[in-house]
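Pasting in a structure now, in structure tokens, and then I'll have a few things to ask.
For this depiction, one protein chain was excluded, whereas all remaining protein chains were kept in their positions.
Should a chain be cited, it is by its letter among A, B and C, assigned in written order, with residues numbered from 1 in that chain.
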Amino acid sequence: MDFNDSKEQAEFRAEVRAWLELNANRRADEVQIMRGQEGGYERAKAWYKKVADAGYACLAWPKEYGGAGLSQIHQVIWSQEVADFDTADGYFVIGIGNCGPAVQAFAPEEVKRDLLPKMASAEHVWCQLFSEPAAGSDVAGLRTRAEFDGDKWLLNGQKIWTSGAQHSDYGVVLTRTDPGVSKYRGLTLFMIDLKQPGVEVKPIKQMDGGRHFNEVFFNDAVVPDAYRLGEVGGGWGGALHVLMNERMAISGVQPNGFAQFLHFCQHTEVDGERVIDDPVVADRLASWYARDAGLRNANWRMLTAIAGGGVPGAEASLGKLVGAVMNQEIANFSVDYYNEAGAIMDDTVNVLEGHFQRSVLFSPGIRLAGGTDEIMRNIIAEQVLGLPQEPRVDKGIPFNEIPTGS
Amino acid sequence: MDFNDSKEQAEFRAEVRAWLELNANRRADEVQIMRGQEGGYERAKAWYKKVADAGYACLAWPKEYGGAGLSQIHQVIWSQEVADFDTADGYFVIGIGNCGPAVQAFAPEEVKRDLLPKMASAEHVWCQLFSEPAAGSDVAGLRTRAEFDGDKWLLNGQKIWTSGAQHSDYGVVLTRTDPGVSKYRGLTLFMIDLKQPGVEVKPIKQMDGGRHFNEVFFNDAVVPDAYRLGEVGGGWGGALHVLMNERMAISGVQPNGFAQFLHFCQHTEVDGERVIDDPVVADRLASWYARDAGLRNANWRMLTAIAGGGVPGAEASLGKLVGAVMNQEIANFSVDYYNEAGAIMDDTVNVLEGHFQRSVLFSPGIRLAGGTDEIMRNIIAEQVLGLPQEPRVDKGIPFNEIPTGS
Amino acid sequence: MNFEFSDEQKFIQEQARAFLGDKCTAAQVREVLESDLTHHAGLWQQVIELGWPATAIPEEYGGLGLGYLELCVLAEEIGRSLLPAPVSSSIYLATEAIKLAGTEEQKRAWLPRLAAGEITGTVAFAELDASIHKGQVAVEVAGGKISGCKQPVADATLADFAVVAARDIAADNFSLYLLDLSAEGVTRSGVDSLDPSRPLGKLELKQAPVELLGGAGEGAVTIDRLLNGAAILLAFEQVGGAEAALNMAREYTTGRYAFGRPVASFQAIKHKLADMFVAIELARANAYYGAWALSTESPELPLAAATARVSATEAAWEATKENIQAHGGMGFTWEFDCHLYYRRAQHLALLLGGQRVWKNRLVEQLKPAASNSHTL
Partner (left out) sequence: MNFEFSDEQKFIQEQARAFLGDKCTAAQVREVLESDLTHHAGLWQQVIELGWPATAIPEEYGGLGLGYLELCVLAEEIGRSLLPAPVSSSIYLATEAIKLAGTEEQKRAWLPRLAAGEITGTVAFAELDASIHKGQVAVEVAGGKISGCKQPVADATLADFAVVAARDIAADNFSLYLLDLSAEGVTRSGVDSLDPSRPLGKLELKQAPVELLGGAGEGAVTIDRLLNGAAILLAFEQVGGAEAALNMAREYTTGRYAFGRPVASFQAIKHKLADMFVAIELARANAYYGAWALSTESPELPLAAATARVSATEAAWEATKENIQAHGGMGFTWEFDCHLYYRRAQHLALLLGGQRVWKNRLVEQLKPAASNSHTL
């Protein structure tokens, strides 16, 4: 048990750090604050081109697909070092982390060599199209139809909650190809070129006023059969592969609001007293510190497993569950601490530029996106603890006979 | 909205109080402390005989059944006044509160006139026999068989968690008379004379070392048909009637540990500082006070409804749910407050004579007895909020075909 | 013994519910939320015509001469419908301040116009750099002129006057003052609010003329009593809003299907909604007790008010955040109304100071005078 790099790892880390010092700026803020992000996408594209040109994109991917042919542990070292710098690659995480492995696993070799290098360098941006209005927690309840038409597939239907669709060139899309068989069997996974007339992207306005997500409408959108990922009817297996790799893509702890809360406690005075010296704050701070540390340390355990060639199991769901709930609790507790002034959204008035106020409004979304609290608990219960499923009324009957309430 | 008595109520209250001052002792403790109870039963019997002789037993029951022919509100006034005195009638609450109404609703008139007056005066003690080893939360899954044998019923099977069975002369027992029909239809409710050879009572040792509950075994126990409560196969309806009246019997807030905690906070000094002056304690105290007050005030609303002739609905379940959870939280928090000394069970060492230490060990039972937290939430969800049931795998099939896992 | 509102009070409540259910839907709330409007003028006018601002003003001052219980049942419906109007600022706070502390002359001057809805008031207690809850006030009065900055002030840009807490430099104590917001020396502006359907603002004061309200140096005592009353009325708003959120969750999850069954049939959702119900019932019961204490000016008012407040803030937070959760992704959209309740819950929870303030007020009431203590 030690936190030291091997000699080779230490050399790589030094090299990365040297390159970053030359090519990026250190973070100005002590903690990351939630702000409006104007122009972030263009900045991210430019930054990532630099990364790719220097050979640091997709370190663990094979060279022929635009990667560096190195290991997961190199990728981890990169992520650790880049975290100290003011860079942005969040726009590409889903494409590279989720879509990339699916394409590598299921696409024909020719297609892979054609599309993956551009994905790796973020010349092409990708998104993942699974959720639908009537298929949120129940992803496999989706209705977007894909029908084979001579030599190509035609897609009709609607996706929702698609992060980054407005910027994306391609997507990985899960569709229903046979509504007459049971729900998990009638699904097929495809890649799709999103820059075509049959695809329309509409941003969704969130409760906090932001627009991070989209609706995507398919109206006879065309997909060549070469873009099929896996067997017809084998889409659910492909989707699980995507979700499993999603866990690999998480190279750090997800935002849970703790760093900002600690900063608030340490660096704010109220009525002449440091916030951290308030015993009630200290009581909460200790509990949240222990949770945050637990998440960080659990993440070290996961990285150790990955470094050893393993794949993280469903226990990774706990980071999402714990972090999301804690994030909302922290935001509410902090805003409450400001008393009347807590209700002011003005950036200039509040400590941390109104971070906690924004967080109050954004935090409910984190508990929903990427699987609700309830789904996370189901996953832990069934996949980690092996507890039995509930009685399933949608099992073993054709999809189009499953009750929908309408 | 006022808390004043009507003139007649005020007179009755004064009369009750005057009688109590003469016939009972005021509580010595400021708060009730959990202690071992030796000789409590005999004391309770003697006390209740005095109450009955004075005409204060079962105030709302008809006179012909041993009551006073007064109203529920008189009963409430009695309960409020008696609470200030050191008396004990907990042994008779289940009989009078639960069994009494069932007997009144379903027994033949002759049986009622015979048995109820002795129940009302606690000359006869009654208990309620519903739960079984394989039928806890799922009460209707019970297996105790009652078979008609010429002119009488023969009972075979086992009950569990029967409070007061060791003291009881009679019981109200729910049995299965037809395992070949669906579970809720094959049940029948009876009264049973427990002082017969076919009945064996064994106390259960609890995790805290106490023995409040019993197992009751029936081995060809005999029940005359005149002791049947309602129709054959109509036992579930009768059982619901019992449970509904159980709520009426709750004339005060159930123990939730708050009074003792408040006393602890107000009257204890640690390292020269009053516990209530510790900000972290104050933070918890305020939350628990608000919950305790909410329960007390919700109880006032229920009493108002009862006084107006209403019957409390399933919302009464919330008192059990909130109180039981809070009780365990308070016990743990308080014991933790003592640090190392918290682990000492010695009555003489700890404030409140080790109340919180005992409560740590007893409180898990309160969350289970009379319906678990989970069952209480189900009841609120289904019966108060009208939410749909889960898919039922035990519905509409004969009882003896329901999966049991064995 | 009767712990229920009277039939007359329930009738007032039903009328209010019918009126607001019809006229004050999410569409009206959004008119204010999504614009720079300070309030829904049409609804506020109708509310005035219904006599709500006059409810608890004595008849001798042009009011209806009803009591706090009537105001409580109205507050519950106002909370349920998220009425975007200056009810708390003007009715629960400014009007009450004048009733509590005003001289006979001040009552005669102000209350009839408030009752008739001719004018609207607010209170300006909070400051960014001084906590009124600790008795701190930085805004100063000298020679009848006030200077300094008050923020946040609810309805600052709408109200005609404000009751301001300020320090009298000469006397070194603090008092309440009546301030005409159109007077010279008053600059008012809006600040962004967590709940834009209830706008906030600030007052920058430079030698603006003020008039003492109540006795000199009695600011703390009056504010204390005022906050207790307002806390109870807001508790009813919070309970009303929380119950509306629970009802939204119930309807949505009952109608929406996943895995072939109503979402509401999953135990995780059922138990979530049961917990919401429990929190609301406790808060409601405590609000009722508060209503009784307020209506009878019981010595228990401070404890009852803090208790009602702590419970109601808790219930509103629980119900409005879990309503979003029960809706799944759609609950996070601007289009769905979940966030309207969630935002209002935040607004109400912060308006008179947060949970920390009210928990402390509650515990202060539980501290025994004599130190009859054992040592651990």
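Simple rule for what comes next: a residue touches a chain if its C-beta (ideal position, glycine included) is under 8 Å from a C-beta of that chain, and two chains touch if they have at least 3 such contacts.
Everything numeric in this text was worked out from a predicted model, so none of it was measured.
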Just to verify: which one of A:L187, A:L295 or A:M345 makes contact with the chain not shown?
A:L295
Which of these touches the unseen chain: C:Q15, C:Q46, C:Q267 or C:S298?
C:Q267
Contact with the hidden chain, among B:S6, B:S137, B:Q196 or B:Q383, goes to B:S137
In the whole complex, what residues of chain A lie against the chain that is missing from view?
1-5, 9, 73, 76, 262, 265-270, 274-277, 282-283, 285-287, 289-291, 293-298, 300-301, 303-305, 307-308, 315, 318, 321-322, 338, 341, 351, 374, 376-378, 380-382, 384-391
On chain C, residues whose C-beta touches the chain left out of the figure
128-129, 266-268, 271, 375-376
Spell out, residue by residue, where the missing chain touches chain B.
131, 133-134, 136-138, 141, 160-161, 204-209, 270-271, 280, 328, 332, 335-346, 349, 357, 360-361, 364-365, 367-369, 372-374, 377, 390, 392-394, 402-406
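Assume only the chains that are shown with their structure count from here on.
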So what's the Cα centroid distance for chain A and chain B, whole Å?
51
Roughly how many whole angstrom separate the Cα centroids of chain B and chain C?
40
For chain A, residues that touch 2 or more chains besides their own:
280, 390, 393
Can you list the residues of chain C that touch 2 or more other chains?
261-262, 266, 269
